[in-house]
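Let me give you the structure first, and then I'll get to my questions.
Up next, chain A:
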Amino acid sequence: MAASGLVFIGFVLAHMYGNLKAFGGEESFNEYAEHLRTIGEPLLPESGLLWILRLGLIAALVVHVASAFALWKRASDARPVKYQVAKRRNSSLSSRTMRWGGLTILAFLVWHLLNFSIVKINPAGGETNNPYQLMVDTFDLWWMTLIYLVAMAALAMHLHHGTFSAMQTLGFTQTVAARSRARLAGWVVAVVVAGGFSLVPLFTLFGVIE
Partner candidate 1 sequence: MNLTLNIWRQANPTAAGAMHQYHVQDISEDMSFLEMLDVLNEQLNEQGEDPVAFDHDCREGICGSCDLMIDGQAHGPEVTTTCQLHMRSFKDGQEITIEPWRASAFPVIKDLIVDRSAFDRIIQAGGYVSVNTGAAPDAHATPVPQADALKAFNVATCIGCGACVAACPNGSASLFMGAKITHLGRLPQGQPERDERVVNMVAQHDHEGFGGCTNIGECTAACPKEIPLDVISQLNRDLRTAIRNGH
Partner candidate 2 sequence: MATTDTYLNQPSQQQSDDAHGYYTPGAPLVDEKAPTGPIAMRWTNRKFSNALVNPANRRKLNVIIVGTGLAGGAAAATLGEAGYNVKSFCYQDSPRRAHSIAAQGGINAAKNYKEDGDSVHRLFYDTVKGGDYRSRESNVYRLAEVSTNIIDQCVAQGVPFAREYGGLLDNRSFGGVQVSRTFYARGQTGQQLLIGAYQALERQVAAGTVTTFTRHEMLELVMVDGKARGIIARDMATGEIETHLADAVVLASGGYGNVFFLSTNAMGCNVTATWRAHRKGAYMANPCYTQIHPTCIPVSGEHQSKLTLMSESLRNDGRIWVPKKAEDCDKDPRDIPEEDRDYYLERIYPSFGNLVPRDIASRQAKNVCDEGRGVGPMVGDFRRGVYLDFSDAIARLGKDGIEAKYDNLFDMYERITGENPYEVPMRIYPAVHYVMGGLWVDYDLQSNLEGLFVAGEANFSDHGANRLGASALMQGLADGYFVLPNTIRDYLAHAPFAPIDESHPAVAEAKKSVEDRIAKLLSIQGTRSADSYHKELGHIMWEYCGMERSEPGLRKAIDMIRELKADFWSNLKVLGTADSLNQSLEKAGRVADFIELGELMCIDALNRRESCGGHFRAESQTDEGEALRHDDEFAYVAAWEFGGDAGQPVLHKEDLLYTAIEMKQRSYK
């Protein structure tokens, strides 16, 4: 779980960095999209590295989702009878919503891939072969941006607890100081990733990127 989660963190950080190329304008962004496909050539065939990354991510996703469901099942088996009154006193909302938050991310991921990668659906009905244009068209629709922002909120929460949790799971937090550092790291990763991803749609919606 922790390992696959960390793979995702690495991925989303890189992915977010890539997205920020949108601020460099159409050319720079499309170049990046193209570069993604040609990197490693001629050692690898076209899109080779991209496919390796994709396979890695798919594997991580399978592992991650499978572990998530295994934990979910174990938890519900471990407490078949629920409490009549339940009060929480120490846990963050994000730690308690990892599963539903994860599912939200999963649902979003499906749409996201349909949108930009596999099918390339342009919800505004425009061009689909120019990545930059596809992005601008999408985020010019206010409700697409909203969906995207909601997903980023879910991602932020997932990462807020996920980063800390991964540090605990890997055994890096044996002191009070280490634990607060891990909690801080959770905040930083959550804000940077979700914040970074949100910039592009917001700036597109408000016309800075067009």
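To be clear about the criterion, contacts are C-beta pairs under 8 Å (C-beta built on N, C-alpha and C of every residue); 3 or more make two chains touch, one makes a residue touch a chain; residues count from 1.
Candidates were picked such that all candidates are chains of the complex that A comes from, given by their letters.
This is a predicted model, so every value here is computed, not measured.
Of the numbered options 1 or 2, all belong to the same complex as chain A, but only candidate 1 touches it. In the complex of the two chains, the chain A residues touching candidate 1 come out as 70-71, 74-75, 77-92, 95-96, 98, 161, 164-165, 167-176, 178-179.
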